[in-house]
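For this view, one protein chain was removed and the others were kept in their places.
Labels run A and B following the written order; every chain starts at residue 1.
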Amino acid sequence: MDLLIIFISAAVVNNFVLAMFLGICPFIGVSNKTSSALSMGMATTFVMVLTAIVSWLLYFLILVPYKMEFLQIPSFILVIAALVQFVEMVIKKVSQPLYRALGIFLPLITTNCAILGLALLLSMREYTFMQSVIFGLGAGAGFTLALFIMSGIREELELTDVPKAFRGAPITLITAGLLALAFMGFAGMI
Amino acid sequence: MSKQKSNWYEFYKGIWEINPTFKQILGTCPTLAVTVSVMNGIAMALATTFVLVFSSLFISLVRKFIPNQVRIAAYIVIIAAFVTIADLVMKAKFPELSKALGPFVPLIVVNCIILGRAEAFASKNSPWKSVLDALGNGAGFLLALLIMGSIRELLGSRTILGYQILPNGFEPLVVMILPAGAFLTFGLLMGFSNFYLERKKRIEQQELIAKFRKPEVKVEVKGMEA
Partner (left out) sequence: MKTVIHMIATLTIIGVIAGGLLSEVSDWAVPLIAMNQKAETEKAIFLVQPSGKSYEAVAGAGFEIYKVFDENKNLTGFSMAYEGNGFQGKIRLMIGLSADLNNITSLEILEQVETPGLGTKVTEDPFRNQFKGLQTSPQIEWVKGKSPEKPNEIQTVTGATISSKSVVAIINAGLTKARQLKERGKL
């Protein structure tokens, strides 16, 4: 039950993009096509779950016992960067089609603040290992959902007559605002 | 002009010409997240500027010793160190503000403004110029957060910096301090600033055309009025 609440909370109620403002850059940058939005979402979810596992191990098994919490930020960011590199290498070796689908998005993920945000939040909230994994999964699902919905709307927006000054980022942000309002409807769920 | 850029230019270009938030669209996450009130915005901008100035200075000082292949990793370590210092100092000295900003102080480390300036400017310029550039970009970021924070706090809770500005008769627009309000405010601000800039550009162009084609001036103006 506890795990279900964490999942729902991270995926819809406290959606990373629409309620916590994490990962806005890829949200605006990669949300113009549904296909690439889905790939980006899946790549991010994958990295998020791995990050949750690795940063939990790093924080609670190494940094906390040795009283080195002050190294949290540098170590998290280096671990995430290394992890993304590693994932990229593995995917390239294992599956060429998957690499073609996800490959170009992986370097973008390193600087995605949603990933580091996830690592920081799970250490701040002192989640257990299982809770952290579910948290990562939920956050990834929420990110994918927001990105997918947004890209669907933007494909339609292409066909409409938006005032010139509002094309691109401004109209995307306004749409995101309306989406955020809609997502507030999930709020009573937990 | 291009070679003889004055030091002063390195500072003021960051405030508007290449404003990190409105022009480069960097650092969007904190811009949206912490601008519930003006005070939070100022605190965030100052913390970011602190990190920006010191990491630019250090990166510029050691730029010649860092091998090209590992430069990004080195920059990230330097930035992360200063972010940790900012985070610890805020927790120790300003616990209230640090609580209000939550994870967004540690998240300065992935704020693209900082890595962006490190890569685009500090790694190629002298320490003094890098500091000026960092201060300018910090000021630009502060300006953006001030604008966002003022609009949202004024309409969302009737106050600015905690002082009530709008009368009690004005029902606070709660949506402005909700996440949705952040997106809407930022989108509209960006749209209107584009609109204004494009209009300015168009007028300038027309003036230029008018200047070079004297006989046709009247025709141009007439056409516009019609």
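One rule holds in what follows: contacts are C-beta pairs under 8 Å (C-beta built on N, C-alpha and C of every residue); 3 or more make two chains touch, one makes a residue touch a chain.
Bear in mind that the values here come from a model prediction, so they are computed numbers and not experimental data.
Enquirer: Going by the contact rule already stated, which one of B:Ile78, B:Cys112, B:Leu142 or B:Met190 would touch the omitted chain in the full complex?
Expert: B:Ile78
Enquirer: So which of B:Ala120, B:Val174 or B:Ile209 would be touching the chain we can't see?
Expert: B:Val174
Enquirer: Of the residues A:Ile53, A:Leu71 or A:Leu157, I need the one that contacts the missing chain.
Expert: Of all options in A:Ile53, A:Leu71 or A:Leu157, contact with the hidden chain holds for A:Leu71.
Enquirer: For chain B, which positions touch the chain that isn't shown here?
Expert: 36, 62, 65-67, 69-70, 73-74, 77-78, 80-81, 84-85, 88-89, 91-93, 95, 99, 102, 156-157, 172, 174, 177-178
Enquirer: Applying the definition given at the start, please give the residues of chain A touching the unseen chain.
Expert: The list for chain A reads 5, 9, 13-14, 19, 69-71, 74, 125, 184, 187-188, 190.
Here is the rule we go by: only the chains that are shown with their structure count from here on.
Enquirer: Using CA atom averages as chain centres, what separation in Å is found between chain A and chain B?
Expert: Each chain reduced to its C-alpha mean, chain A and chain B end up 24 Å apart.
Enquirer: Spell out the part of chain B that touches chain A in their complex, as residue ranges.
Expert: 25, 28-30, 32-33, 73, 76-77, 80-81, 83-84, 87-88, 103, 106-107, 109-112, 115, 175, 178-184, 186-188, 190-192, 194-195, 198
Enquirer: Can you list the residues on chain A that touch chain B in the complex?
Expert: 18-25, 28, 70-74, 77-78, 81, 111-113, 116-117, 120-121, 124, 163-166, 169-178, 180-181, 184
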